[in-house]
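Note sheet for the following structure.
Omission of a single protein chain aside, the complex is shown with its protein chains in their original locations.
Letters are used for the chains, namely A, B and C, taken in the order the chains are written, and counting of residues starts over at 1 for each.
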Amino acid sequence: MKKIKVAILGAYGYTGLELIRILINHQFVEIVELVANSNAGQKISQIFPHLNHFNLPVLKKIEDIDFSKIDAVFGCLPHTASQATFLDLLTKENGKYSHLKIIDLSADFRLENPDDYKHWYEHDHLAISLQKTAVYGLPEINRNLIKKSSLVANPGCYPTSVLLPLIPLLRNQLITVDSIIIDSKSGTSGAGRSLKTNNLFCEVNESVKAYSVGKHRHIGEIEQELSKANGSKVLIEFTPHLLPINRGIISTIYVNFAKNYQIDDLQNCLNTFYDDEFFVTLTDSEPNIKNVASTNLCEISVKRGRKNNQAIIVSVIDNLCKGASGQAVQNFNIMFGFDENTALKFAPTFP
Amino acid sequence: MKKIKVAILGAYGYTGLELIRILINHQFVEIVELVANSNAGQKISQIFPHLNHFNLPVLKKIEDIDFSKIDAVFGCLPHTASQATFLDLLTKENGKYSHLKIIDLSADFRLENPDDYKHWYEHDHLAISLQKTAVYGLPEINRNLIKKSSLVANPGCYPTSVLLPLIPLLRNQLITVDSIIIDSKSGTSGAGRSLKTNNLFCEVNESVKAYSVGKHRHIGEIEQELSKANGSKVLIEFTPHLLPINRGIISTIYVNFAKNYQIDDLQNCLNTFYDDEFFVTLTDSEPNIKNVASTNLCEISVKRGRKNNQAIIVSVIDNLCKGASGQAVQNFNIMFGFDENTALKFAPTFP
Amino acid sequence: MKKIKVAILGAYGYTGLELIRILINHQFVEIVELVANSNAGQKISQIFPHLNHFNLPVLKKIEDIDFSKIDAVFGCLPHTASQATFLDLLTKENGKYSHLKIIDLSADFRLENPDDYKHWYEHDHLAISLQKTAVYGLPEINRNLIKKSSLVANPGCYPTSVLLPLIPLLRNQLITVDSIIIDSKSGTSGAGRSLKTNNLFCEVNESVKAYSVGKHRHIGEIEQELSKANGSKVLIEFTPHLLPINRGIISTIYVNFAKNYQIDDLQNCLNTFYDDEFFVTLTDSEPNIKNVASTNLCEISVKRGRKNNQAIIVSVIDNLCKGASGQAVQNFNIMFGFDENTALKFAPTFP
Partner (left out) sequence: MKKIKVAILGAYGYTGLELIRILINHQFVEIVELVANSNAGQKISQIFPHLNHFNLPVLKKIEDIDFSKIDAVFGCLPHTASQATFLDLLTKENGKYSHLKIIDLSADFRLENPDDYKHWYEHDHLAISLQKTAVYGLPEINRNLIKKSSLVANPGCYPTSVLLPLIPLLRNQLITVDSIIIDSKSGTSGAGRSLKTNNLFCEVNESVKAYSVGKHRHIGEIEQELSKANGSKVLIEFTPHLLPINRGIISTIYVNFAKNYQIDDLQNCLNTFYDDEFFVTLTDSEPNIKNVASTNLCEISVKRGRKNNQAIIVSVIDNLCKGASGQAVQNFNIMFGFDENTALKFAPTFP
């Protein structure tokens, strides 16, 4: 079988590295280009010696890539850079590279409404025409759209952990729309490799803090998808926290049952919805980041709260894998017709 | 000045060790007895070599202590054991040792209503008469009662982090009673030194989980004190999480404003309430466990949520210090008329 | 192609779990039996919910296994138990199960000389006849012997990190025999899942200590293999340390050059020796546990010391993978004629 020729833009960051980790073992993929403008000319193993042992292409500038020889592109560029780059690639020169299938891991194509984009990212979107063609790449929810799409907006890490449990519940009107409170905690790799004092080992280690209280950008994305599931506008409360671990997100979600429903109804709904899914599981025990770290899995529990009408939903994922690069490969598999879990069937490293 | 002669019961555990750390530098205290039945006869530095450098009494069995020579007792026994022990000490033999001032760090004397105790701890209370005389030892709230008390029930760690911000708000009716959702995260020392697979390094490290969802025992204690502040029964939602750090609690609390109030009203209320307090501070920045680790401090922020009527309160303490032994010494200082921050004025070790 | 039917004895511990993680993706393996006497009857996912997502056999007692239907056995039993078990399996009932190929991860078959075994493990070996047939399973050194063996003694974790760099140097007489000093540091998973206060999160976290100074059992194994490489008895100095990380070993080794040799000679020797090896690499940069964590890789650097005739060798592996279960699968692959890196070609999870 002919392998799909893949380019990774922004191979330098944690999501790029996670893509490389996964795709190295994808039997139908050949990584033919790695783009990292600031380190062009270097071998990636000069920067990341742990890749010594694998044959990988030399890092290049984007202008030195011949995209006519590429089948699929994973975008790991910062937001804004991503929309400019793909606009160029797909629409300039009479759509010269319109054959490309793109999975974009940035936030650039996730928000359907340009006003929403402007509200959360504080500038005008540069590629509104493209944005219209993008599909929100949550495979368990949008599989059929993804299959036919050429531009998949890979969901954010927090949203993935929140939407997987909430969308089926809202679609089935099992919970009240105005009651949703989401308390999320993420490992530090979610902050990327950027040089900030806040991300230094000694500042993060042995500590936890809340940040962006009431105004984190992922709120826009979560509310958009929940509103679609609900059929009308949903507002949420969302607080992210920084954890002293490398990988993993745990989201604790408080919801009220809709009238006449019980905890069993919520559990049954999710059990049914995810029954055939490889990557999502309902559990009676306590979801634990360790259970999913370094995998594309999502574990969810639904328990009765202290109050009669309240449920507490806990969901765990690996922010770099199911929350980013693993889900991107899952989308890739769907787009190219491979088994959805190709190259993604790994068990967590435990401990 | 004559020093207060102090005994610590249960010197073996983390709260006992934290008491020793603090009291070693208390100018008005002499640690005269350390009780640890299972290691009686040993020097504590044989078990905890880090105490090599300090002169401390040999560990003894409780029956070998002459309590007539003791002024104050810190109880660090497991619950149930604590109520039995103090019943013996204070009421047997015609109240022979009724001169003792006791600060009990167990849960045994915190719940005023024996039915509540039975509900949460699943057996009858053995010392109901004593329990009636106990004062809930949250100094910023109950200072005057503590001053006159001989038996102080030192609050739990989670409750301390929750009650400090919520009691003033409820007393002033600034928040709605039925809206309180508390998402707490604690360092692993909160689980003590007991040998459980769940507490092994490799199981805790690089992971986070929720536990006792909807039914943690501290709910009883929190609801009791909030109900008193409110004047009628308060029900809460409370989810504790286990963090891969040694010390520290961060509680993220979601509340709705009562009608006609704004975020400023909540902030002003707490600012005013804690203006003269050494250990509690309102902050505009993000409370961070690192800011209070190894101290008796509590930092609180109050921020607007995403929704119009919602506030997100974040509070951080050190679970072993302000959440246990530091607060116990604060109570001791009040009971004996010392400056409340004697031996407690340390800045956090940063980083 | 017919799959090899595999049983894992002692599936309950960290090395058993790591075997499961690897073998799940081994295209030529079917895990047909998991043995864990104390949890027989349970599904392994009841104990390790992270294995929820994979189809695995129910845990059984060893007496309930029909070994005539098994091709290969991985032994993850404690030492002593291992020798008794395999003696039974292989020699009782007229060698009924002598068709089995065994990879034993315990220390039981590593020491060739029964006196050495008795010295380090403080009791007589129970299966001296078997021990004689065992091959020390360090694939890069003993590949040809392993190929023909039915009983492979999988090396210890510390020894693997030490022997890979030192054996080629000693064989080529590039270093002086009496100068070897080994300072090793290991992640806490090396201590297994046993319930000891020393292994509790709060005791290990934010600390490092040396242990078994001058007398760790792995000394016997290291000296045996170095002596064989050298042609005469080698004595070493070896100090293990406990690190607050889950996985990984870093060994820093101090050696003197033999006369007339330089640092380049040592580097060239190892470069040549490992040139064709997939799992072992010489590097000019600083070997870092992160570079090899969760993989079967070993990274080695050789640098000039401060003194003229001294080299400092640094070697890193993952103690559970190349130091245990990964190497066991590598041995399995050799024994059954598969590509040596089958199911072992994963890149490290970074970060």
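Keep this in mind: a residue touches a chain if its C-beta (ideal position, glycine included) is under 8 Å from a C-beta of that chain, and two chains touch if they have at least 3 such contacts.
All of these numbers come straight from a predicted model, not from anything done at the bench.
Between the chain not shown and the residues C:Pro139, C:Gly248 or C:Gly323, the one that touches is C:Gly248. When the missing chain is restored to the complex, the residue among B:Ile146, B:Ile250, B:Leu297 or B:Ile313 that touches it is B:Leu297. Of the candidate positions C:His79, C:Lys185 or C:Arg217, contact with the unshown chain belongs to C:Lys185.
Contact between chain C and the absent chain runs through residues 181, 183, 185, 202-203, 205-211, 213-215, 219, 235-239, 241, 243-248, 250, 252, 254, 286-290, 293, 301, 303-307, 310, 312, 314, 316, 351.
In the full complex, chain A contacts the hidden chain through residues 14, 188-189, 193, 195-197, 199-206, 244-246. Contact residues of chain B toward the unshown chain are 14, 17-18, 20-21, 24-25, 48-54, 189, 206, 246-247, 278-279, 281, 283, 285, 288, 290-294, 297, 299, 345-351.
By definition in this document, only the chains that are shown with their structure count from here on.
Centrality annotation: A (chain centre taken as mean Cα position, compared with the mean over all protein Cα atoms). Where chain B touches chain C, the two copies mostly use the same residue numbers: shared numbers make up over half of all numbers in play.
Averaging C-alpha coordinates per chain places the centre of chain A 40 Å away from that of chain B. Rounded to whole angstrom units, the spacing between the C-alpha centres of chain A and chain C is 36.
Chain contacts: chain A has residues 206, 246-247, 288, 290, 351 touching two or more partner chains.
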